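Only one protein chain is missing from this complex, and each of the others stays in its spot.
For reference, chains read A, B and C in written order, and residue numbers begin at 1 within each chain.
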Amino acid sequence: LSDPFNVHDYELLARERLDDNAWEYLRGGAGDETTLRDNIAAFARWKLRPRVLVATDRIDTSTTVLGTPIAAPIVVAPLATQKLFHPDGEAATARAAAAAGTLMVLSSSATMRPAAVAEAAPGAPRWFQVYVFRDRAITQALIDEACANDYGALVLTVDTPILGRREGALRVGFHIPAGLEVAADIFEGLDSSIGWGDLEWLAGHGLPVVLKGVVTAEDAQRAVEHGAAAVVVSNHGGRQLDGVSATIDALPQVVEAIDGRAEVLLDSGVRRGVDVLRALALGARAVLVGRAMAFGLAVAGEPGVRAVLGLLRDEVELGLRLLGCSSPAEVSREHVEWRP
Amino acid sequence: LSDPFNVHDYELLARERLDDNAWEYLRGGAGDETTLRDNIAAFARWKLRPRVLVATDRIDTSTTVLGTPIAAPIVVAPLATQKLFHPDGEAATARAAAAAGTLMVLSSSATMRPAAVAEAAPGAPRWFQVYVFRDRAITQALIDEACANDYGALVLTVDTPILGRREGALRVGFHIPAGLEVAADIFEGLDSSIGWGDLEWLAGHGLPVVLKGVVTAEDAQRAVEHGAAAVVVSNHGGRQLDGVSATIDALPQVVEAIDGRAEVLLDSGVRRGVDVLRALALGARAVLVGRAMAFGLAVAGEPGVRAVLGLLRDEVELGLRLLGCSSPAEVSREHVEWRP
Amino acid sequence: LSDPFNVHDYELLARERLDDNAWEYLRGGAGDETTLRDNIAAFARWKLRPRVLVATDRIDTSTTVLGTPIAAPIVVAPLATQKLFHPDGEAATARAAAAAGTLMVLSSSATMRPAAVAEAAPGAPRWFQVYVFRDRAITQALIDEACANDYGALVLTVDTPILGRREGALRVGFHIPAGLEVAADIFEGLDSSIGWGDLEWLAGHGLPVVLKGVVTAEDAQRAVEHGAAAVVVSNHGGRQLDGVSATIDALPQVVEAIDGRAEVLLDSGVRRGVDVLRALALGARAVLVGRAMAFGLAVAGEPGVRAVLGLLRDEVELGLRLLGCSSPAEVSREHVEWRP
Partner (left out) sequence: LSDPFNVHDYELLARERLDDNAWEYLRGGAGDETTLRDNIAAFARWKLRPRVLVATDRIDTSTTVLGTPIAAPIVVAPLATQKLFHPDGEAATARAAAAAGTLMVLSSSATMRPAAVAEAAPGAPRWFQVYVFRDRAITQALIDEACANDYGALVLTVDTPILGRREGALRVGFHIPAGLEVAADIFEGLDSSIGWGDLEWLAGHGLPVVLKGVVTAEDAQRAVEHGAAAVVVSNHGGRQLDGVSATIDALPQVVEAIDGRAEVLLDSGVRRGVDVLRALALGARAVLVGRAMAFGLAVAGEPGVRAVLGLLRDEVELGLRLLGCSSPAEVSREHVEWRP
């Protein structure tokens, strides 16, 4: 392996650079990792249906999420504790996302405070991911700091009333290395008593609320009823409940239930531009990339993240052209079909 | 491998500790072992559908089977000849089940008599598994001893009119080691002439009758008509007729045919808490674990069984929380969907 | 490997004993061998549905084919050139079939004449397989000899207007070893001009006509219209047209089209008693075993064939008992279901 040509290559390079502790945290999933594997495998069962003789000399990969312009339908996912992967941590990611013209979602469990990350990439669009801790003061302080630093939306992770059991990480005795400080520790203190009623409290901060971790039509319907501006179809990268469907398989029921009343995003398993196109075809507005981005971070810090985001954007552009579409908006349900 | 993190780990450790004779008896299945493998693989095709923002701070994993409270929907299956796996045999299992707050089903082919097992865990709930031998006196004596020792139900194994052909065991020349005494030898003397009419005789002992080994709607219907209090959807862990469906695939038709008129349990292939959740979602009240429990027994005797039962209970609790359910009763048909 | 426990074991032993020339002839299939493999794999997708509490203390595996009693629903297929596998050739097979109480179908391409095979097992039931050669005199002479020696039916192989291309055999330079004489050489001279009209000529010999190689509903219907007494659902063990369905998958459409107006048999891929049960459940009256029988022949001559036939008969008996059936006639469409 010399130069990386795709996200898989970045994964191999990241594996070489990280110790077992960081690598297992990044790689692993819950239980038997069936969902972890299926997230990736399921994309291939959705076949693309390209149209020909469509003029595609002018491709525009840009779109918006909740009104925020982004250069491609690829957003940086709220991956926790990024200094595990590179000493520059979330600052590198923030600068790379800004350079790539896209949005970064900062984790509550970051190794940098919201204000510090904002300072690293002033003026760039960013959202803040919220975990609700039993000690609400922790959550409140983080939200307040995010609000004060121009974060544009609050992304409530709803698939984590408690942390999933990631046995690979347990096997290597996963720990936060000495010297790293985590804004809020998800390994303890998550509040599993929160419910739909708590959305009002969150919405009270004046920012749009995004629910991350919705995988059923029933919850999609409820999300809209409770005022969510967007949902992210996510199974937490296969790290929470093993045995859940791949997100690309869950997406259609969520899109149908939402019926245009909120935006739909997707994460978990995206490794290729064609995966992004499949998600668009099934009704997602954009995807979030977590591990793919972190592979780049591990390999080369900010330039590494920039390279991965650029590579995926280029794959999306190439894919749009070959699919016969000039923009994400032109990708429709008729551009994909399911085959076993 | 150091500490066991899941049932698979206990399996590897058990393999190390057992000789070929005991191991093949425990591991093997009938014929080409397609059912043995499919029992496990089929669970993964039933995808969980978690619901979010449900308060799950108070999870209660307990339930009842035939009115008997158990700490989790996991019962100890009637595995034969347990002194093959550990010198403490069924006594260890009985004490562990009691400590774990659950029910043990004692095999007719145990290496301890019903009275002795009862004595090992006084006051604990237990059922007695019945094989009908051509020499009915053997069967009658065992049933009488069970009745006299507070066994709460009779579990008639109906998938074994004759023993299946387990070629792995044949290859290693399986035998009961010198010094072990089996209450009743299933390797000869089973009565393949019994029929539905014989249920009256069994029910005449005053205990509820459970039919173990029902895998079709037709037999489920008949079981109810003949007064069974419960059925166990089981293919004997793939040890009887190779080519039968995985039990999780057979469960829906049995539940539909029973239509609430009896309780439905399931065994064969359960290795994970999420497998238990799938069975609950498809209408089972609880599952039975045989091999999983025996892995623990082989590894460490009573504490080993306790550890496996505790681990599975913990996985069920975690799974309930992530599924958005606070108790087994809340897990419904809408929590699962089939995907190829 | 010590003693053989199943047909797979006999296959391994046969491989050890045969040279490449004989082995490739026996093992191989046409083209990419997809049908060869699928014949075996497809059985496992048809799941058995056992019924319980059926008295099965008296199992009778016997049945009839075209009125001829056989001890089990397993007939010896018309495998060519059996002296390739053992010096006793077809005589050994004939004696073993007689000893096993079943019927042997002798190939037109045998290494012994019909009269000689009849003499080897006087009084035993036998059918004669017919290839039609361009030189009809060859065919006529064989049929006349069969009629004169009490063969009870003529089995016309209809899937071989020309020999399939078996590349494994080509690779080893397959040849009939010096010293072996073949009654009629299928490697040249087959007549691909025969049609349905020729059945009248064949039927004119006064024996029932069986068509071997029917795999579609359309041909099954025509077979009945032209007076066939039975059809064999066969793809010639995957040796003719690669890409054809497994026979167990083709069986249902043939049975439906025949609708009881002729008997239906099946071959290709049978390795287990449960495969026989699946064929019975889907409407076959019996199966033919070719390679399985030849494995036994290669291993030990007549006793080897006897052992394989006995083993399969025992597996059928065990399977019937576990399925809850006392005879082949009790196995019905409700004893099997298809699962991907």
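Convention: contacts are C-beta pairs under 8 Å (C-beta built on N, C-alpha and C of every residue); 3 or more make two chains touch, one makes a residue touch a chain.
Since the model is a prediction, treat every value here as computed from it, not as a measurement.
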Contact list for the unshown chain, restricted to visible chains: A, C
Residue touching the undisplayed chain, where the options are A:54, A:148 or A:329: A:54
Residue, one of C:24, C:90, C:249 or C:315, that touches the chain absent here: C:249
Hidden partner chain, touching residue among C:213, C:237 or C:319: C:213
Chain A residues touching the omitted chain (full complex): 5-6, 43-44, 46-57, 272, 274, 277-278, 315, 318-319, 321-323, 334, 337, 339-340
Residues in chain C touching the chain absent from view: 31-32, 34, 158-159, 161-162, 164-165, 167, 170-171, 191-196, 198-199, 211, 213-216, 218-219, 222, 240-245, 249, 340
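Here, only the chains that are shown with their structure count from here on.
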Category of the chain touch graph - line, ring, star, complete, other: line
Copies chain C and chain B - interface residue numbers shared by over half, same or different: different
Computed distance of Cα centres, chain C from chain B, in Å: 41
In chain C, residues with contacts to at least two other chains: none
